[in-house]
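Some chains have been omitted; the remaining ones sit where they do in the full complex.
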């Protein structure tokens, strides 16, 4: 029943955004429709990926889930790269990272904490993720510090960006080897698997594959329409690229995961919610961001890995407070409120830029 | 006996600073007398607040203690704001934070550690406070980073300052709700209440209230005299506003708490000493600082929340080392020495500015 409603809304919103695009309803209406449509196609894509992953067997499935969990964001970003909107790409990556660590984690911890006095999760797993997150932050900070303080040439800058991107991808692949091959059993013991993973998928193997193809195509189309409206939308409302990328794009692209994490937290599975939020940030920083740099390089106009000082500050601050709050393995509503307050402060600051 | 001596010294020093003010003894003598007098009136105000809090019942009393524990500093700062000495206000807030985290905590841990080989306290409570302290640091850093790297206008700057100040106060109020209502029992279990709280107050309810009014009035007067001398004092001795604010004002305004924390540490109640030092820093950052911004805004000349890079560095460094040292829940003399050495390094650097 619920699924039927989802599909109807998905199709209606997809159609509306398609019509507004081809009939030329104007950028604002097109923006609104395609922003809503992307919520649903991204959710559909996520479900289809999970379902295919289920049939692919544990190892390959785990890899699919881990790597294409942020497929919607990747597709949107590819269209932004194609348009040369590099600042907005980086802003949307920043927004995805801080959105996961502050908004998703904050809402999960706050709402979970209002229902349960204290929620617990495995600290060791959080520790592993924290070290990876720090590598990601270092990978993003080092080029910015070197390039700005040493006045690198464009060639040096590109070389450093590509090398760092390469190393981040290697780190990501090694992490998959570590967590799915050499230390699978150690991590499995710790993990508080989210309910979904255990459940039988709703679709047959064949349907899942067809749905995955369809969902990818729909995401690509809506992403293209959405990206096409951004220039007008941004200028009409006097918003900076930074704000639109970091708060608008990042939120619509991530909404499906957001609601999943909050649901889990309210079922007292805060560990699974933390895994989604932190895991998704890691994927963005260690996989999506470097892949985009390589994609831009292959298309002849290399996007560098230099985030702005305020983007770096936002990412650094988010990692730092998320680490501090998750260190002790217990959460309560106040910690969720703290995360959200940091998110609001950053939102206002980005808005003013 | 001891109390009698305290009152005599209090009255004598208060009188001397009053006389030197009205008789025009010159700024240097007036500065010296009123600086000594403020030590005593601040101590008196602290005692009176505690005593009134005792009679007010647990909840309201806890709130009074938590909120007016730094009343002396707030009063001094209000006079600095009235004089438009914004740089000195921020320096004195910085000085109060680093003074608590490095000088008070350092002396307590060092002297306690010279008497007891190892002192222990509850880690979980320290963890809660650390997360709050990080929010405070973020609240102070974000505006500085955004405003300097994005060249905000004065309007944007004021708007951001007021918003962040508002969020910090909300965080503070939510913390009171968390610690005094929803999670009172959880925290109470952890807390190692300082001796004072348990003791019967020396004064009757009526005397306590009268004393609170008198102490507030005395603090306000001496603060005004002290602030009036600062310009001459600073220029005569060739000291920077930064140094006088961060080291002179901050130390005289906090002396009462300093001695209380050290006493507790030497009675092997290091947990209570840590609570005083960290709690007082939190109050400064999450309550006193934002309140001053609102006071300045209401009086028509808004003080922004932009601390200088070296003030931010000093605060960041203090929080970081205090966190690192208190992480494991045990302290020894060497850790106290480390905190004091960081304080000395900062003191010399501020002196040279």
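Should a chain be cited, it is by its letter among A and B, assigned in written order, with residues numbered from 1 in that chain.
Rule of thumb we're sticking to: contacts are C-beta pairs under 8 Å (C-beta built on N, C-alpha and C of every residue); 3 or more make two chains touch, one makes a residue touch a chain.
These numbers were taken from a predicted model, which means no experiment stands behind them.
For this homomeric complex the structure file specifies 3 copies in total, of which 2 are displayed in place.
By definition in this document, only the chains that are shown with their structure count from here on.
For the two copies, chain A and chain B, the CA superposition rotation is 120 degrees, given to the nearest 5. Distance between chain A and chain B, defined via averaged C-alpha coordinates, is recorded as 41 Å.
On the side of chain A, the complex with chain B involves touching residues 117-118, 308-310, 313, 317, 320-321, 324-325, 327-328, 332-335, 337-338, 341-342, 344-346, 348-349, 352-353. Remark: chain B residues 124, 127, 130-132, 134-135, 138-139, 141-143, 145-146, 149-150, 152, 156, 159-160, 163-164, 167, 170-171, 174-175, 178, 182-183, 186 touch chain A in the complex.
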